[in-house]
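Note that one protein chain is taken out, while the other chains of the complex remain in position.
Up next is chain A:
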Amino acid sequence: MTAVEKIFAAHAGKAGTAAGEIVTARIDRILLHDITGALAIDLLAAMGADRVVEPDRVVLVGDHYSPPPDPTAAGLLSLMERFAAEKGIRHLFTTGEGIEHTLLPEQGLLRPGDLVIGTDSHTCTAGAFGAVGTGMGSSDIAAAMALGELWFKVPETIRVTMTGARRRYVTGKDLILQVLGAITADGATYKCLEFQGDTIEGLNLDERMALCNMAVEAGAKTAFVPPDDKTRHWAREKHGDGGMAQAVWSDPDATFQTSLDFDAGAVEPLCARPYAPDNVAPVAATAGVRLNQVYIGNCANGTLTDLRQAAEILAGRRVAKGVRCIVVPATRQIYRDAMREGVLEILAAAGAIIGPSTCGACAGLHMGVLAEDQVAVATTNRNYRGRMGAHSSQVYLANAYVAAASAVAGELIHPAEVTGA
């Protein structure tokens, strides 16, 4: 069996499953955010469910509209708070703790082998920790809260093997962009992307999150990185000796739908051009696009690793005049760690705005929205038409080195052009 088949089998109480089978599985974590979670809260009531079956499995994160820009948005956060009080849900984060997909592992609410569902498509980020995470709509999430279980089609797995030493300024972001460019926006629809190979083993957990986060941009149901010593170390820190108890790996004779091999040593810093995450090109070949905004943050790339990368470029340099450079640490803990390390000082000294942990700018909601025809480089995961603001605005997706270097140059640029290294 593949790792994902094993996780679905374990949660369906079966000895085995095979891709394509429809199973009813028990859920370890149900993640709701303030926008789609609000609809799930409505639907739970409409289903006639008085209570949530297992309140401790539910995690409520008010991250999209935190802190709220207007009274209606404030109402979505207070709806979550009331819901938590009524249903006895103790995992409630509505006061700036962070962005859900980064917060979940940080708070120790995730273990290797878990099955996590969320009202957000980027729930697949959990794959970085050897768990199955998958995004669903509000009806499914409401049903899971009412029943404690849900039906799933066990996905086929595409095995993505990446080998070779990464070039300078190449990160987990570039690796997933490389995959997206190759397999396109629906190349993994309904499938799991399982990443392996020495390049993947060399990524830290932050970069594995960036990798798994954008699996959904290929249509994938979920993503998976086989647990290794880095995962083990993290799991021990969060959960003690039992942290790896449910961990699984694909069998040597597992059936993969396809196997794709990439020479990661040949990958250079990449970007996704408007208006699709699979519209991928080398940064060097796209350089020169003039910018109004640079955004470093979001559930894909707002980790301490990303902030350190940005600081490495911005140390002793200045953000170009007229460029709005916004840095959003994905969680409060990351904010504090970056402050303690002096990373935030470097970024602020360079002219960056340091924002609170929120999804705001990434989703075009608040705290960094683009006007008509404005152009941004962002470390986020989507660059659809109007994603970060006005319909004619444009977003280039890239890693934190590229974003920071572009902030200095005032245009999209390869980091080596700025650092000379």
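The rule we apply is simple: a contact is a pair of C-beta atoms (placed from the backbone, for glycine too) under 8 Å apart; a residue touches a chain by one contact, two chains touch by 3 or more; residues count from 1.
One rule holds in what follows: contacts and distances are computed from a predicted model.
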item: Among "3-isopropylmalate dehydratase small subunit", "Peptide ABC transporter permease", "Putative spermidine/putrescine transport system ATP-binding protein" or "NADH-quinone oxidoreductase subunit F", the UniProt name of the subunit that does not appear here; value: "3-isopropylmalate dehydratase small subunit"
item: Sole residue of A:92, A:205, A:276 or A:349 that reaches the chain not shown, by the stated touch rule; value: A:276
item: Touch with the omitted chain, as defined above, among A:7, A:126, A:143 or A:344; value: A:143
item: Option from A:11, A:208 or A:221 whose C-beta touches the chain left out; value: A:221
item: Listed residues A:2, A:119, A:231 or A:406, member touching the removed chain; value: A:119
item: Contact footprint on chain A, counting only the chain that is left out; value: 22, 35-36, 38-39, 42-43, 46-51, 53, 64-65, 70, 72-73, 75-76, 118-121, 123, 135-140, 142-143, 146-147, 151, 185-186, 189-190, 219, 221, 276, 363-365, 369, 382, 384-387, 391
